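Missing here is one protein chain; the remaining ones are kept as they sit in the complex.
Up next, subunit A:
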């Protein structure tokens, strides 16, 4: 007898967004409170894994048509560029810099180059996790 995954799928459609939002929140909270790129990336990957559990491989590939290997490469590139950017200003490799900006809606916000490095980490973690899962669980 084939089982009906209706309850799991409908719940996943709701829960996915909550995990996604929480992942973004954890990512931005990483500067002053626990969190950061690594945990946020793992949460995002786990949200996609939940989708993979509820639906089949092909559906998720259609919904999220990302090339995860390319995503990993882009993440590495962003992290390296942020680290190498300090060389332009004649300071040692990996020196970070921050300043306060007036952004509409958010008000006075401090922008730190560590955040861009974290975006790179986030992308690498999501990409690597899902590459591994695709390699193991993929059909072909």
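The rule is short, and it goes like this: a contact is a pair of C-beta atoms (placed from the backbone, for glycine too) under 8 Å apart; a residue touches a chain by one contact, two chains touch by 3 or more; residues count from 1.
We take it that contacts and distances are computed from a predicted model.
Chemist: Of the candidate names "NADPH-dependent glutamate synthase", "Na+/H+ antiporter subunit E", "Dihydroorotate dehydrogenase" or "OpuABC protein", which one corresponds to the UniProt protein name of the undepicted chain?
Modeler: The missing chain's protein name, per its UniProt entry, is "Na+/H+ antiporter subunit E".
Chemist: Using the document's definition of touch, tell me which of A:11, A:59, A:95 or A:109 contacts the absent chain.
Modeler: Answer from the full complex: A:11 touches the omitted chain.
Chemist: Touching the missing chain, which residues of subunit A?
Modeler: 2-4, 6-7, 9-11
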